[in-house]
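Please see the structure below; I have some questions.
A single protein chain has been omitted from the complex, and every remaining protein chain is retained in its original position.
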Amino acid sequence: MAREEPTALERFINGVLPENPIYRQLLGMCPVLAVTSAMKPAMTMAGATAFVLICANIVISLMRSLLKPHLRILVFTLTIATFVTIADKFLAAYVYEMSKQLGPYVPLIIVNCLIISRCEICASKQSVGVAAADAVGMSLGFALALASIATVREILGSGMWFGLRVLPGSWPGWGIMVLPPGAFLSLGLLLGAAEWVSRKRARTNLWRTVRMLWSWRR
Amino acid sequence: METLTSLILIFIGAALINNFVLHYFVGICPFLGVSRRVDTAFGMGCAVTFVISISALLNWTATYFVLRPGAPLPAWVWQLAGGNPETQIDLSVLSYIIYIFVIASSVQFVEMYVRKFFPSLYRSFGVYLPLITTNCAILFGSLEIMKRLQDPTKLWGLHEALTLAVGGGIGFTIAISLMAGIREELDMADVPAPLKGAGIALIVAGIMAMGFMGFTGVEKGVASAIGALLP
Partner (left out) sequence: MGETQQKGGYIGQAWLVIVLGLLYGGVLAGVQTTLSGRAADNKKDETYSVIPSLVRGADETKTIELMVEGKNGKEARIYKAIGADAGHKGWVVPAGGQGFADRIELLIGLDPALTALTGLYVLEQRETPALGDRITEAGFRDRFNGKPADQPIVMVKSEPKAENEVRALTGATISSESVSAIVNDALANLREPIGRRAHSAAPGEALRETTG
């Protein structure tokens, strides 16, 4: 018997934490490392990715009955590349400063495995509503993950958050955190921390109760 | 002479100083995924170098003649169609779509060609070829070349574009092979459970990135060394 496809609500919730694209699935690592030296570029990137993901998921879902199996990847790529170009031109026109800073990482959204995997797993099989909920959930999860890394790196690296000073001026600013090595180190440690928390939680009774309630509701 | 120096500097810049993986963070997925053993990692590196060079060649051609602002081919077509020759035609909006298609189709052709004519080569790295289409390093190479073809006063030639691509590919090979070497040893180490897998790999990559930061500034010395060697 075919496994039942998840509903819109489940897709949405799964995207945010249980199947978080970065902490759980390790997808789209390239922008995660490259644009998280501060909150502003990280959130711009999250916005651009969300736009592309939501649009691509909706469009693919609308024409899912027309897709030929062997041409579907071609159609996905075409759709994604088009929306990425739109996002890129839009950023260059209205948020020039950010567009300059993000540089090649906006067009690199095209090869972000997250988007193509959502098109493949969800949008090409389920209705528009579910696909949209899935895209919004995944985008939220992606934005949360980007925000967590950027928060650590910007606060430790420059004592600021969103360009506002949060640590006293005497904070020395760990230069390494805003440099490439800091990206690898903070993501590695955060992945470890997320893994540690979820293992610990899996053992506590509270978490088991919540999960039981959840499965009962289903 | 001056060209040679600039080519060597572009090469060192792409391979070591601004290493594609450890400085620009492109190609992270294979860097973490295919770096468990040195021989597979090296095969992946060779495949990437190969494809990145071919797609750089094709994409440089497409950008130089068709896609860049002020490119000759669309201007010629426009005039042939009776358009005003003063109009600047800019097709760069199509760049990203063209690039990704050039990359996807060149990967397909390379795979078919290598399988047919070089079966031994295919056995060593052919299996990685289909994975490469979604490797950001390839698209990134083409985007870097595109960036150098925007200003008509300082256009990059094909030799410069290819040097960047080959340098980037070799830099990727160096990084992924080193990583695989370290991870083979890490298998024996007692890593804290939550960090096993991607976590520790990223931390190792961070330390490698620190090491590669030591290359910054190296090109000044290289340039003067070349100047001293070749009068």
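Letters A and B mark the chains in the order given here, with residues in each chain numbered from 1 onward.
Everything below uses one rule, namely that a residue touches a chain if its C-beta (ideal position, glycine included) is under 8 Å from a C-beta of that chain, and two chains touch if they have at least 3 such contacts.
The shown structure was predicted, so the numbers you read here are calculated from the model rather than taken from an experiment.
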For a quick check of understanding: of A:Pro41, A:Gly157 or A:Gly188, which residue touches the chain that isn't displayed?
A:Gly157
Check each of A:Leu74, A:Ile121 or A:Leu167 against the chain that is not shown and name the one that touches it.
A:Leu74
Suppose we count only contacts with the excluded chain; which residues of subunit A make the list?
37, 63, 66-68, 71, 74-75, 78-79, 82, 85-86, 89-90, 92-94, 96, 99-100, 157-158, 173, 175, 178-179
Name every residue on subunit B in touch with the hidden partner chain.
9, 13, 17-18, 90, 93-94, 97, 153-154, 216-217, 219-220
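Note that in this section only the chains that are shown with their structure count from here on.
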When the C-alpha atoms of subunit A and subunit B are each averaged to a single point, how far apart are the two points in Å?
25
Subunit A residues touching subunit B in their complex are 26, 29-30, 33-34, 74, 77-78, 81-82, 84-85, 88-89, 104, 107-108, 110-113, 116, 176, 179-185, 187-189, 191-193, 195-196, 199
The answer for subunit B against subunit A in the complex is residues 22-29, 32, 93-94, 96-97, 100-101, 104, 133-136, 139-140, 143-144, 147, 192-195, 198-203, 205-207, 209-210, 213
